[in-house]
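The structure's right below; bear with me while I get my questions together.
With one protein chain withheld, the remaining protein chains of the complex are depicted in position.
Here is chain A:
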Amino acid sequence: MSRTELLSPEGLRIDGRRPAELRKITSTTCVLSQADGSAYLEHGNTKVLAAVYGPREARHRALVLHDRAILNVELNVAPFSTGERRRRSKNDKRLLEMASFVKQTFEPVVIATLYPRSQIDIYLQVIQHDGGTLQACINATTMALIDAGIAMTDYVCACTAGWVEREAAIDLNYIEESSDTSEVTIAMLPKSSKITLTQMESRLHVDKLEEVFRLAGEGCKQMYEVMDKTIRDRAEDLARKMAV
């Protein structure tokens, strides 16, 4: 067989996970001293750093909105992050598209009317890429925005799911993602279970979509628990330090 087996006869995936199992998530907030808010997130071997600056004075006068803040998202992929080294320019269409996904995901969630005439800058740096960059970027941004103290109506939790050979599976890694699997990324507001982003760019049978969607939604809920724990632990830690 020419293709690598993505699913073992026992139903385990290539990295030994079960279909509905997330990779190990490591997350911390407040990692950068210079930024107003920052977060570092690992989904298995995918590592993303997010920094939030602002709300601050908008850089270009022309862009200022008098009744709310503007969001600015910039995504940077470190040249050593992928298997093949590729010089990705600042204007790489793929990166711009991903940045605009993140921006559009957060625009309805951030209460921008609280910060009129200002700008919120979100800088994302992908340090290592092993599948699921968009979900990692969205999750890291949520945590960095919370760390910066920017008002939001809810968390935004993202998760990918796809149809791997004969089963639906969540949180695809790079090998699964690149071997002709259809992949769906969804971003969800966990409290209201509303979906703010869905993205899929490959063929998937309509009958399978519902199952994939359901799994991705469950993945988002699991993500939410991990992220919420990190945020709460951090807040408790701060509260303890301030009390002393």
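Here, a contact is a pair of C-beta atoms (placed from the backbone, for glycine too) under 8 Å apart; a residue touches a chain by one contact, two chains touch by 3 or more; residues count from 1.
Assume contacts and distances are computed from a predicted model.
Missing chain, UniProt name from the options "Cytochrome b-c1 complex subunit 2, mitochondrial", "Ribosomal RNA-processing protein 43", "Putative trafficking protein particle complex subunit 2/Sedlin" or "ABC transmembrane type-1 domain-containing protein": "Ribosomal RNA-processing protein 43". Residue A:Y53 is the one among A:Y53, A:F106, A:W163 or A:Y224 that touches the chain not shown.
Across A:A20, A:A78 or A:I175, the residue that sits in touch with the chain not pictured is A:A78. Between the chain not shown and the residues A:F106, A:Y123, A:Y155 or A:Y224, the one that touches is A:Y123. For chain A, the residues touching the chain absent from view are 31-35, 45, 47, 49, 51, 53, 56, 59, 74, 76, 78-83, 85, 90, 121, 123-125, 127-130.
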